[in-house]
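Below is one structure, written out as structure tokens; comments come after it.
Note that one protein chain is taken out, while the other chains of the complex remain in position.
Right, chain A next:
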């Protein structure tokens, strides 16, 4: 950016954006069915998760398969914190005293969940962000598996493989939309700043980035930690949306869903992450309805459970073959100064 943009204009646009979001969240439940509102809530949660996943995976090029591990930690940490004392006594009788005594509200427990994930991301990322390519993918997959094993075995805290239940159903549309707005604003702010330029420099050519004096590890680690924060937040939103869940909900299948959203939309663009979420969510809703069987009058299509996932897999392969950088590539749709416009001149990567 050559000169800072005028504050009033940015402030106005920000206020307008907030007003618009508020209007939409107020209007939507009046216009569409409850079912669709729930679909939109899940889409917002997934968008938080995919956008934050794109931060490390897309912008710094460190392809992590462990994002859902942080989502799981976020869901469980916030769930334990926000469970009422009564529910704790009923479901988690062996919880240590200092945890059994406290019950936090939705917002504080979500924030704590995010911060716990940041701390965890620091511990995990400090060694793992040294790796690159497929090795970081395999190692972070190892992290996901370790999280799963620990959740299943830490019975005192998580009820093990059994359903963790009693989490208050707090995730309403305004919460989901609000957090999505925060996540997008923060991530957009970061990736289209000098810090974000470092991310992309490290992604495009690690050695060249080092040669001009960039320390690769802190750059990657900061992206990983910020991504983990929103993964924890998204996990909390998801946990408070579902009310009851088990470790199996946050494992390979969910990882694949989020990754396909990210890759189909375009890993190197924040808009791409959002587009991917919408595209995959809409496609899976439609496919899932088809999957239950179809009565076409003349003949009926029998229910084919699993068919929607097969189609999703094929779509992902086709994207990899014909449009490997996803729908959006590295382009962004801009919404005024709230989401930073595409950078001009030397900021754009030089294609070799």
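By our rule, contacts are C-beta pairs under 8 Å (C-beta built on N, C-alpha and C of every residue); 3 or more make two chains touch, one makes a residue touch a chain; residues count from 1.
Note that in this section contacts and distances are computed from a predicted model.
Between the listed names "Vitamin K-dependent gamma-carboxylase", "MGT family glycosyltransferase", "Amino acid/amide ABC transporter membrane protein 1, HAAT family" or "Fe-S cluster assembly ATPase SufC", the UniProt record for the complex's undisplayed chain reads "Amino acid/amide ABC transporter membrane protein 1, HAAT family". Among A:252, A:290 or A:327, only A:252 touches the chain that is left out of the view. Residue in contact with the omitted chain (choice from A:90, A:182 or A:320): A:320. Only one residue from A:24, A:141, A:185 or A:333 touches the chain missing from this view: A:141. Considering the complete assembly, chain A touches the hidden chain via residues 63, 127-128, 130-135, 137-139, 141-143, 145-146, 149-150, 152-153, 206, 216-217, 252, 256, 259-260, 263, 304-307, 309-310, 312-314, 316-317, 320-321, 324.
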